[in-house]
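Complex shown without one protein chain; remaining protein chains in place.
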Amino acid sequence: MDTVLDIEHLSTHFNTEEGVVRAVDDVSLRVRQGEIVCIVGESGSGKSITAMSVMGLVEAPAGQVVGGSIAFRGEDLLKLGRNELRTVRGNEIAMIFQEPMTSLNPVLRIGEQLMEPLMEHRKMSKKAARKRAIELIGEVGISRAEQIADSYPHELSGGMLQRIMIAIAISCDPKLLIADEPTTALDVTIQAQILDMLRRFKEESGMSILLITHDLGVVAEMADYVVVMYAGKVVEEGEVVALFENPQHPYTQGLLKSKPIINQRQDELYSIPGQVPNPLELVPSCYFHDRCAHCMDICRTTEPALKETANRQKVACWLYEEANPHV
Amino acid sequence: MSTYITKRILYMIIILFAASFLIFCLYALTPGDFITGNIKLTPERKAELREIYGLNKPVVERYAIWMKNAFHGDFGYSLSQQKPVLTLFNQYIWNSFLLAIVSTFLTWLIAVVVGVIAAYKQYSWFDTIVMVALFAAMSIPSFFIGLFLIKIMAVDWKWLPPGGMLTTGSTATGFAYVKEVVHHMMLPVMVMTLLGVGSLTRYFRSNMIDVIKQDYIRTARAKGLKERKVLFTHALRNALLPAITLVGFELPALFGGSLIIEKIFNWPGIGQLYMQSFGLRDYPLLMGFTLFIAILTVIGTLVSDILYHVADPRVRL
Amino acid sequence: MSTIHGEGTAALPSPKPKPVYTSLWRQSFRRLIKNKLAVLGFVVVAFMFAACFIGPLFSPYTDNKINMAFMNKAPSLKHWLGTDALGRDVLTRVLQAGRISLTVGLASMVLSVFVGSLLGVIAGYYRGIADQIIMRLADLLLTIPSLPLLFILGALLSEWKVPTEYRMYIVMLMLSIVGWPSLARMVRGQMLSLREREYMQATVVLGLRDRRKLFNHLLPNLVPLLIVIATLNIGGAILYESVLSYFGLGVMAPTPTWGNMIDAANNMIDFQDHPWLWIPPGFSIFATVIAINIFGDGLRDVLDPKQKR
Partner (left out) sequence: MSEPKQPLLEVNGLKKYFPIKSGLFGRTTGNVKAVDDISFTIRQGETFGLVGESGSGKSTVGRTILRLTDKTDGKVKFKGVDLYDLPPQELRRLRPKMQLIFQDPYSSLNPRVRIGDAIGEALLDHGLAPREEIRDRVMEVLNACGLSSYHIDRFPHEFSGGQRQRVGIARALVLNPDLIIADEPVSALDVSIQAQIINLFRKMQDTQGLTYLFISHDLSVVEHLCSHIGVMYLGSMMETASRDELFRNPLHPYTRALLSAVPIPIPKLKRERIVLSGELPNPADPPSGCKFHTRCPFAVARCREEVPLFRNVGNDHSVACHLV
């Protein structure tokens, strides 16, 4: 399989009043063609900022990509000029967001918003763009497409708006779709529809999807490959079945155990103690050490590197470090 | 929609009645009137005139008469000018309107352009300078800046005429007339624009800053649209929308502000007429003017409401 | 892998306890002093107050004495801002006038904020008939244009021959009559929005007493807005006072205010040839009000970020 997106050592920092937040800290990941890669993590893990960095949408001047490379089909996006990047955005890489209700412009009609990327990237005429826009509305499973094209966002439900967002995203046949928590704001029954649709489009067009979510259920349903992030770092990655069956990092293990599962009742849930560290107070260490049941001395002082442990499964944890005398 | 408007209009009428009564009482309360103040009249003549103008009747009765006449389009008779108030209004108001229209146009133009740029470059030095300049514009007493500019630009440098609408004794017609009026308008328009531009620009700037942070702007950028398009199609429309309501509020404010500006620049408008009549205690005129602004205020509020609902698709019918 | 059993939550290894518990007030203050422009504004306001209230004490020309030998002198080393037609030192007069102008601005702010917030709180908290009456009254007053209203009130003062030394107090009153309605409206709006906050619903569920709801929960959240409004209101009041006094309807000579000093400009000769008589008071107004506005805006940024306008 070809690599579509190859992120190497990406670091994105934010300057805040209290100090520098290393939101994304030396993150590498790869998305191959036709593959769904999920980034899982809790709030503050840096998963969304990673996606924003790929799109070049990190809010300057506070946020800044400070290092690494983002190769999209062999070309480093970080080296592109503003205009060149713009021709990639919405064209070869498209993105959908968490809040469909606020992600569409309230004063423009649905049709206009769908036509924009077609006219921008495909140089379509207004008429052709409108025709294609109406087709697209049909393709994402909305009936009465003409009528919907002429309506405003507030007239549609959240689920419909997310379909429209998907229609906008796939309008230029992107090679990569980045979906940032696309179903978090939606009800479960609508979530199921949207996930089905994303999978179908992937199958039909062969595009790759980088799916960002906090929901392990969604990951299990969608992903081919999973990247687990914690406090701006990748702590574990691997193919979905292997990772769910044999999680190696204590954080991944805890996360999987702490989620209640339907029809698998437990008396008490496992829970990871404590909370995510303050991003301003991080010192070189395993950032998970103060919540970890296996914390060793070395974990408090030295950062573990991401090492391959099994076929395509990598983990950043001192427990698996062969050189580590404590194991 | 129609029930709402009916309700609003009804409330508006009640408020107007109350306001008119209050206005009437205020002026009626003031001891001394045009006749008392006129030293040329004998006491007998004064009493006679009072009788004629109904000034010796009780306040409520005089109010009733005033209102009754007002409904017939008769807002009273100016004692000092010996003309019906309405005629005088018609004679002066268009001059005021000219100033108002031109300065409003300039104010909005400057406010939108500067507000958008400042918002886009938030926290830059340009933005900081603009902000301080806007505060300055909001902090000058209108009469003082008027006097100051007359002193500098008209008296010292002799660039512009110090006041009036035409040069004294001018008989210019046609294009020459227009030119002369424009020349005389410059200073008052400058001052009126300066006074209005501060709050309006700040309003646009903060609207625009809010809008730029919205999710749909991020979407527009993610679509790969040109930055110009993101700003002017996606952001500006949303930022301008709430400003539409201001149109209604601008109306009364403009004529209200004309009192000082027209007085300072000796501009033959309705505000100057008011100030003149004020010295002479010409109550029918004063009441007429005050009521006129009150009516504009009420109508302006209503218009704002309606405009807002017409313009925003989210609340449109 | 072993599992620690799920109880791990009880004793949270919380981050080290911070030394001070920072209230929002302290936080706001820290952010305010980082805003250089706002600090500058505050310094200028403080300077104006200090100059006007303390300055004249150090002036050799305090006593309003008429000195015919020094009539209408241009600014010099001896008289920094020159002298007026009666030979009085203009700088000293500007500072003395500032006392009155600042006092009037401050006092009428206090009055209108007191009346406006009291009525606004009553209307917004108790709703019902009180709300109706207060807001209708506010609507009514807002319908009547404020300048003509102030003018006619000013004229009343003259007709009733109110002694000049009392006029200052009545001007304060007049300005608060014009000022309170919009204030009450703002406060009421804020109260209505605060009432709907979830933490206010929590006070209902907890069954707290009305007094506690109002004084411990609502008012502390209203005060920031009030501080901002009050600050900006002083500037507005100073401007209005100057207009009134300039037109001879506010505080009148011999009590000097910045507004009635600019009255000198109504005299053609003084206007053209003795600009030091009327330009300094104008600039004093300008400097004070702009400083207040900038400081008030800085306050708004830290105290009430949502109410930008």
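First chain written, first letter: the chains are A, B and C, and each begins at residue 1.
Please note the rule applied: a residue touches a chain if its C-beta (ideal position, glycine included) is under 8 Å from a C-beta of that chain, and two chains touch if they have at least 3 such contacts.
Note that the structure is predicted; figures quoted are calculated from it, not measured.
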Given C:L57, C:L77, C:I129 or C:L206, the one touching the chain that is not displayed: C:L206
Hidden partner chain, touching residue among A:V20, A:A62, A:I261 or A:L280: A:I261
Residue numbers in chain A that touch the chain omitted from display: 42-43, 157, 159-160, 187-193, 195-196, 214-221, 223, 240-241, 244, 254-256, 258-263, 265-266, 268-273, 275-276
Residues from chain C at the interface with the omitted partner, ascending: 6-7, 9-12, 14, 17-18, 21-24, 27, 197-199, 201-202, 204-209, 212, 216-217, 220-221
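In this section, only the chains that are shown with their structure count from here on.
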Contact pairs, highest-scoring chain pair: B-C
Euclidean distance of C-alpha centroids - chain A vs chain C, Å: 51
Chain B and chain C, separation of their C-alpha mean positions in angstrom: 24
Distance from the mean Cα position of chain B to that of chain A, given in whole angstrom: 54
Chain B: positions in contact with at least two other chains: none
Residues of chain A touching at least two other chains: none
Contacting residues of chain A [partner chain B, same complex]: 55, 57, 82, 86-91, 94-95, 97, 99, 102-108, 116-117, 120-121, 152, 154, 165, 168
Chain C to chain B touching residues, read off their complex: 37, 136, 139-140, 142-149, 151-153, 155-156, 159-160, 235, 239, 242-243, 246, 259, 262, 265, 271-272, 275, 278-279, 282, 285-286, 289-290, 292-294, 297, 308-309
Contact footprint of chain C on chain B as seen in their complex: 15-16, 18-19, 22-23, 26-27, 29-32, 128, 131-132, 135-136, 138-144, 147-148, 151, 155, 199, 202-203, 206, 209-210, 252, 256-257, 259-260, 274, 278, 281, 286, 289-290, 293-294, 297-298
